[in-house]
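Report on the structure given below.
With one protein chain removed, the remaining protein chains of the complex are shown where they sit.
Presenting subunit A:
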């Protein structure tokens, strides 16, 4: 009854189902400052992700999609193939500023934020400079200097780690309050604890660290783990066996077992070039009266009767 069906390529839809806070959708005071989606560099992956700037770029929101297979929407009198549900949630702009500040910080100079937050690939990042919350909290991750009413900053790793530690702690509180199960053994899709889970403080810290790591670079995530005094769990990737290396040769690649070549007329058995010591000693052995192993597999030849 169910036949294999071909799936056509996804077509772009012109509408989306979004859950967003009122603040994000507040259309504003001037026309050119409406809320807008924009691509920025994801501080965790380094690739592009979608964000939303609120009215007047005063605040930034991250965009996450709930997407599962086999979902579509019925919207009014239409069907939408894309069954995604987009969540627009407020985000601390400092997470987005951090990669720019920390990369410049290695040069060890005080610089103005404007100089630091520049990105050819993501020109939209300059809009982060409008987010007051981000600018006001720069001192959490950088040293500040003020010259001629102009502020200059220099990345400070210790400060950053201390700031992130606070974030982790606040996340732990939120996890506890939200009754979110952080234990390793719990994999229920309902995320509701059946019994009281005795998750240790370390479970919470680790879980929160993992969550915060979704917003920072991998290196910083490792530093933060140390700063939180959590031992690193060896990743399962390292436990993999080393891959066997195939010897390279100039000869064209042939299948290891190609039986077709035995069928060709010009097939000739070539003597092996090199023999191991064991093979050599075997070769010297007296073989008179012995049948070769191969003969057992060859078609039976009728013995001539005398």
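Rule of thumb we're sticking to: a residue touches a chain if its C-beta (ideal position, glycine included) is under 8 Å from a C-beta of that chain, and two chains touch if they have at least 3 such contacts; residues count from 1.
As a working rule, contacts and distances are computed from a predicted model.
K.L.:
Name the omitted chain as UniProt records it, choosing among "Trafficking protein particle complex subunit", "tRNA methyltransferase 10 homolog C", "Vacuolar protein-sorting-associated protein 25" or "Ribonuclease".
P.N.:
This omitted chain is identified in its UniProt record as "Ribonuclease".
K.L.:
Which of A:79, A:147 or A:283 touches the chain that is not shown?
P.N.:
A:79
K.L.:
Of A:24, A:63, A:98 or A:141, which one is in contact with the hidden chain?
P.N.:
A:63
K.L.:
Given that one chain is not shown, which residue among A:161, A:211 or A:230 touches it?
P.N.:
Looking across A:161, A:211 or A:230, the contact with the absent chain belongs to A:211.
K.L.:
Touching the hidden chain in the full complex, which residues of subunit A are there? Just list them.
P.N.:
For subunit A, the residues touching the absent chain are 1-8, 16, 37, 39, 42, 44-45, 47-50, 62-70, 79, 86-87, 180, 187, 189, 191, 207, 210-211, 213-214, 218, 221, 243.
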